[in-house]
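Entry: chain A
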Amino acid sequence: MADTIEVDGKQFAVDEEGYLANLNDWVPGVADVMAKQDNLELTDEHWDIINFLREYYEEYQIAPAVRVLTKAVGKKMGKEKGNSKYLYSLFPYGPAKQACRFAGLPKPTGCV
Partner candidate 1 sequence: MSILHTVNKSTFERNSLESCLKFATDGAAVLLFEDGIYAALSGTSVEPVMAGALGKLNVYVLGPDLKARGFSEERVIKGISVVDYAGFVDLAAEHDKVQAWL
Partner candidate 2 sequence: MSETVKKFMYLNRKAPYGTIYAWESLEVVLIGAAFDQDVCVMFVDDGVYQLTKGQDTKGIGMKNFSPTYRTLGDYEVKRIFVDRASLEARGLTQEDLVEIAYEDFETEEEIDNIVEIVDSQRVSELMDESDVVFSF
């Protein structure tokens, strides 16, 4: 994994696992570029989760573990979205880990 990713001609520092080094650097283009690297095309459904994670972080100062994310999504968006099958269909590398990375958050706390 490179130490930086390029978004709209600008370099963004990332850690060894590809998570954005500085949360405040994040722009939506970061998610697009990271998704492309993972061979994903981001849809509105992906963005709902990415934005949800950013709001969650803003409120609780933490990137939630996958179980916690699933539960919280269910509470906010309904049980048809708050289940791991749906979330894995969007983020095949793990809804918390991959979506948190796209959202510019650190690696989720409690994901082993």
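Simple rule for what comes next: contacts are C-beta pairs under 8 Å (C-beta built on N, C-alpha and C of every residue); 3 or more make two chains touch, one makes a residue touch a chain; residues count from 1.
Selection criteria: all candidates are chains of the complex that A comes from, given by their letters.
Computed from a prediction, not measured in an experiment: that's the story for all the values here.
Trainee: Pick out the one candidate among 1 or 2 that is in contact with chain A within this complex.
Mentor: 2
Trainee: Along chain A, where are the residues that touch candidate 2 in the complex?
Mentor: Residues of chain A touching candidate 2: 59-62, 64-65, 67-68, 71-72, 74-75, 109-112.
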